[in-house]
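Below you will find the structure I want to go over with you.
The complex appears here minus one protein chain, its other protein chains still in place.
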Amino acid sequence: MIDGLLPDLEVVRKDFPILTRTTPAGLPLVYLDSANTSQKPQVVIDAMVDHLERHNANVARAMHLLGAEATEAFEGGRDRVASFLGAPSREEVVFTKNASEALNLLANTFAWAGEHQLGPGDVVVTTEMEHHSNIVPWQLVTERTGAELRWFGLTDDGQLDLTNIDELLTEHTKVVTLTWVSNMLGTINPVAEITRRAHEVGAVVVLDASQAAPQLPIDLAAMPEAERPDALVFTGHKTVGPTGIGVLWGSRALLESLPPFLGGGEMIETVTMERSTYAGIPHKFEAGTPPIVEAVGLGAALEYLDGIGMEAIQRHEQAITGYALEGLATVPGLKVLGPTDAHARGGAVSFEIDGVHPHDVAQVLDSRGVAVRAGHHCAKPAHARFGVQSSSRMSSYLYTTPADIDALVEALNYTRSYFTLG
Amino acid sequence: MIDGLLPDLEVVRKDFPILTRTTPAGLPLVYLDSANTSQKPQVVIDAMVDHLERHNANVARAMHLLGAEATEAFEGGRDRVASFLGAPSREEVVFTKNASEALNLLANTFAWAGEHQLGPGDVVVTTEMEHHSNIVPWQLVTERTGAELRWFGLTDDGQLDLTNIDELLTEHTKVVTLTWVSNMLGTINPVAEITRRAHEVGAVVVLDASQAAPQLPIDLAAMPEAERPDALVFTGHKTVGPTGIGVLWGSRALLESLPPFLGGGEMIETVTMERSTYAGIPHKFEAGTPPIVEAVGLGAALEYLDGIGMEAIQRHEQAITGYALEGLATVPGLKVLGPTDAHARGGAVSFEIDGVHPHDVAQVLDSRGVAVRAGHHCAKPAHARFGVQSSSRMSSYLYTTPADIDALVEALNYTRSYFTLG
Amino acid sequence: MSAELDALYQEIILDHYKNPHHQGLRDPFEAEVHHVNPTCGDEVTLRVHLTDGPDGPVVDDVSYDALGCSISQAATSVMTDLVIGKSVAEAMDVHAEFLTLMQGKGTVEPDEEVLEDGIAFAGVAKFPARVKCALLGWMAWKDATTQTLTNGDDQ
Partner (left out) sequence: MSAELDALYQEIILDHYKNPHHQGLRDPFEAEVHHVNPTCGDEVTLRVHLTDGPDGPVVDDVSYDALGCSISQAATSVMTDLVIGKSVAEAMDVHAEFLTLMQGKGTVEPDEEVLEDGIAFAGVAKFPARVKCALLGWMAWKDATTQTLTNGDDQ
């Protein structure tokens, strides 16, 4: 028995109906693509069904029975997110459609008139290991405002290269945005340290917690203020919740100082044809009918994760990742990209196999029921940094077993023998 | 028997599980708030459950079995939307989070460098009967670009006042955006005529079909080109689909000429730290993980509506609306806002009752199990135009019966007797 | 169901609705605010006039012009009865007590000594959509009072 695994792993697996699926060839499903999207436990599906079958209505605007029930369920989702993040206030939790929209919301509101408006001479700092969703929005906003985009490079072992931090973080630096956990390299970044340094020069700090939220306990209120980011985003579908919902947490000070992003129903205080005023946070940033059934699903998802315990999930991920790193090391010609110490990384492990293209790896694995991702994982710059165009990636989650890893390793050996090297 | 009702109305009602709900006092639910959000048939819920329990994966990026299934299901939703609208091409169908985002997407992309960029001297034209979601985005973009926002006023009987159309539509007019069917007044606007006139001056025409799509057959390809809008939006949750998804249809010419809106995964062609290039339409406008299970649900929803037939649904709506207008006319002191000819209007009927505030009307109705909306219905300017601050609104849909209307009328009489006039 | 409704629409509430106290905008005043309930559109324009008392500022007058439902109108009327003539500190205590009642989802027992006619709103706490209606006038009063005191400090 591997140390740190969830004690009730078989019970946990029973919560996820999809894990009983088989391939057309009758093989069991080995799902190792959770960093891409996670599977959903029955309670999440049931919560959504119950909402749609019994409580569906629009929220806030409706005063009738169903409207009150739907509003309570929707705002209950917000409460759950707030407690999941340890948010200082529930009003700091804004629902978006995914993590990408949350990052774009920030980038866009930095473009328009206001305290934080970017302009020529201003610098936005990101890193070379970001997901495209934390690069492209900042390319667009810096291009459109005349500000400059700069970035932390990477060391050969897949860490942020902080040697030029004093050049990057200066009084011109208005925003520092980085991922907590890399979706390609698995690296866990020293976000407290970087946040502190960024705050010293007066920059706003944005954390992309899309990969961190599923794996690490987060407690914003417990962070020393200097090390607490000003904004943090994650996405519902990676935390066993549904698609169609993401979260932007922002400090009250930041959110109140930003201009509105999308305009429309729900985000207004009053509207005349000539001029409108806006609602307070979080509604100011939630134009239109929000993702209601999705908030219900996300609430149930985070309740499920909290029920198991984020510490326990983190230990499980580390244990499985350690076991996977050992297994992968036995495959000849396989090279892992990123840190190889399971305790210093997240559960996404990207690798190359000499002479077999990642597509072909994924294809052969899939024929054995093993689902991994192949490609650039929306992190082209990080791939380019390591001189590769694409890679294969396995990623585990709370339902992953050592047997899943064994199946992966066996299938990788089969791939080698089948494909080029057989 | 009222002419035009759906012949299988009782069978249709059985498709909607929520309609069997009762209030805490044991009264049956009379749901007359469908213009706010529609209820969901079992097939939609089942399609979502089946997806989550058996086919859940991320799309496009994943090459494995579940990834292929999820991608097919998601893109199948797009095909269904394309056929529902009679879209000339499926690639012109962009998924957004709701109708509001679709309108904001357009307004925002008109702000940035490109063929359609707005600036001082340019005019955007909207109307006084728009939902806030088709006013505020254009206030924001005109304010931010220095363009000017102008609008069609309303006549006393709730129609667009087109007398000054030649002043509003000039060579300075770059965008004309209006609702097809008003969510407050129920008015059906002469959109073909206005589109033709707007095209004559070279303006881009945007139609808000949020209330039209649930009620009217739409066939874009069949429209004469001069009368076909350049963009049309609607929202999933009002067409018996889930929340968390909306649709922007745009002509290929328009969509290809607009710069990207949100940046991130899925919308790129290639990314380097210095510069990115973007995918073709529709992906260019779909940053991040899209609303996958929502597209599956929306596909099932539109298939359901098409199965019943949009012509039949339209006839049903007209029949019920006609019956409702007759019933409302029997309530002393009740005044309907907007057109009173059921054939020339949609199914949302807003009204006032002398001496009883709409909140209080809705509250008393709710105590009798009758769900209506009270407030400004996200149409403050239209309310202001008629000198009222808020109103009550009943709105029907394909599952609404004459008995629902009878219950409403009875409850309205009770309201009068209970509240102030008893 | 009539019982349910009657719990909400207490006689006292309907009386204040039909005959609101202290209605209309009056001089003198130190601050005027305009508050809106974004969901439904209910509005109130409200003025506060404070004078100096032995134990700090006193609420000398609250005048208002309001558009809204029975609950918001009646709550504003009751509020003026409760705060006019009290010291700001006392009035803020009453406000806190009323807030607690409204946010209690029907579980808080109102204190008639403190809230007087305000106890009629106990039933409103069970209707989450209406709680905002009952608080609109109070929020406006608190805002106007705070503005007055802050401006005073600045001078």
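A, B and C are the chain letters, set down in written order, and residue numbers restart from 1 in every chain.
The rule we apply is simple: a contact is a pair of C-beta atoms (placed from the backbone, for glycine too) under 8 Å apart; a residue touches a chain by one contact, two chains touch by 3 or more.
Given the structure is predicted, the values throughout are model-derived calculations rather than measurements.
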Touched by the hidden chain, restricted to displayed chains: A, B
Residue among A:H55, A:H376 or A:R393 that touches the chain left out of view: A:H376
Contact with the hidden chain (one of A:T127, A:N183, A:S276 or A:S390): A:S390
Subunit A residues touching the omitted chain (full complex): 25, 27, 357-360, 363-364, 367-368, 374-376, 380, 383, 389-390, 418-420
Touch list for subunit B against the chain that is not drawn: 60-63, 67-68, 71-72, 268-270, 279, 283
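The rule is short, and it goes like this: only the chains that are shown with their structure count from here on.
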Centroid-based (C-alpha) most distant chain relative to subunit B: C
Centroid spacing, where centroids are CA-atom means, of subunit A and subunit B in whole angstrom: 31
Chain centre separation (subunit B, subunit C; CA means) in Å: 38
Residues within subunit A bordering two or more other chains: 61-63, 67, 268, 270
Multi-chain contact residues (two or more partners), subunit C: 39-41, 127, 130
